[in-house]
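Now for subunit A:
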Amino acid sequence: MHSFPRPQERHLAAQRTPAEGSCPECGSAELADYRVLSEGGWWDVRKCGRCLHSLSREPAPPFGSYTPLGLEI
Partner candidate 1 sequence: MTLIRDLESDAFADRYGCERFTATVLANRYRYIVEHVCGQLLTAAFSPILRDFYDFAATLTGPPALGYPTPAMNNSILLFTGTMTDSVRNTIEEYGVGRLEPGDVIIGNDPYRTGTHVNDLLFCRPVFSDGALVAFINLKAHQLDMGGVVPGGFSLTKRNVYETGLVLSPRALYKAGEPVRETWSLIFDNVRFGEILFPDMQTIVAGLGLGERLLAETIERYGLGAIHGAMSYVCDAAAERMSLALAAIPDGEWEGEDAADCDGVDDTEEYRVHVRVTKRGGRAEVDFSGTSRQARSAINATALDAKSTVGAAFKYLFDPRSPFNSGTWRNIDILLPEGTVVSALPPDGPVFLYYEQSQVMLGAMLRALAQAVGDAAIGGDRGTTDIHNASGVHPDGRPWVSAAQMGGEPGPFGATSDGDADTWMLSYQANGIAGAIEAIESDVPAVVLREEPVPDTGGAGYNRGGCAVMRDSLWLQPTDHNLMSLHYKRPSGFGVNGGGDGRTGGVWIWEPKDSSAPRPSAAVDSYRDAQPLAGVLHPETNAPDPDGVFHYPYRQSSWHTDPLTVLRYINRGGGGWGDPFEREPARVMIDVRDGYVSIEGAARDYGVVVLGDPEGDPEGLAIDEAETARLRRGHQSEG
Partner candidate 2 sequence: MLGVDIGGTFTDVVAVRDGRITVTKVASLPSNPADPVVEGARRLGVEGSTLFNHASTAGLNAVITRQLPKVAFLGTDGFRDILTKARLWRPLDAQTDASWRRSFGDSGRPLIPRYLRRGVIERVLADGTVMTALDEDQARRQLEVLGRCAVEGIAICLLNSYVNRRHEERLRELTQEVLGDVPVSISAETSPLAKEYARASTAVIDVMMKLMFTSYAGELDERLRELGFGGALNFADCAATLMPWRDALEQPFRIVFAGPAAGTTSSARLGEALGERELICCDVGGTSTDVSLVQGGRPFVNDTFSLEHDLIINALSTEISSVGAGGGSIVSISATGDVLVGPQSAGADPGPACYGRGGEAPTITDACLLMGILDPDGFAGGEMHLDAARSLAAFEALESRLDVHERIAYAYRIAVHNIAEEVTNVAVRHGVDLRDFALVAYGAAGPMLLPAALEQLRVKRIVIPPHPGLFSALGLLSTDLVYYDSQSAYMLLMPDAAPRIAEMFEAMEARLRSRVAAGADGVVVARSFDGRLYGQSWETPLVAVEDGPITAATVAAMIASFHEEYERRYGNRFEAVPVQGVTYRVQLIVPIDKVDFSSVPEGSSAGEPARQRIRTLSYFEAEPLEAPEYDRATLGAGAQVAGPAIISEGLSTTLVCPGQLATVGRLGEISIEAVSGA
């Protein structure tokens, strides 16, 4: 996406998708997949909601869903 329309909703929320499994650190089943900004840029993570342990962290695109049109050529 290289052109982003202004959102209709006045206030926005980050998306978390519940995931299967349990946390190897604390055993909680409160796992979710979502995107975070941290050391090293954007990551797609699966994290435990109880202890914040990361089960996986994969690099996400550098500007999120925005891609400058020039980079699509």
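By our rule, contacts are C-beta pairs under 8 Å (C-beta built on N, C-alpha and C of every residue); 3 or more make two chains touch, one makes a residue touch a chain; residues count from 1.
Selection criteria: all candidates are chains of the complex that A comes from, given by their letters.
What you see is a predicted model, and the numbers here were worked out from it, not measured in a lab.
Peer 1: For subunit A in this complex, identify the touching candidate from 1 or 2.
Peer 2: Every other option belongs but stays apart; subunit A touches 1.
Peer 1: Residue numbers of subunit A touching candidate 1 in their complex, please.
Peer 2: Subunit A residues touching candidate 1: 2-7, 9-16, 34-41, 43, 45, 47, 50-53, 62-66, 68, 70-71.
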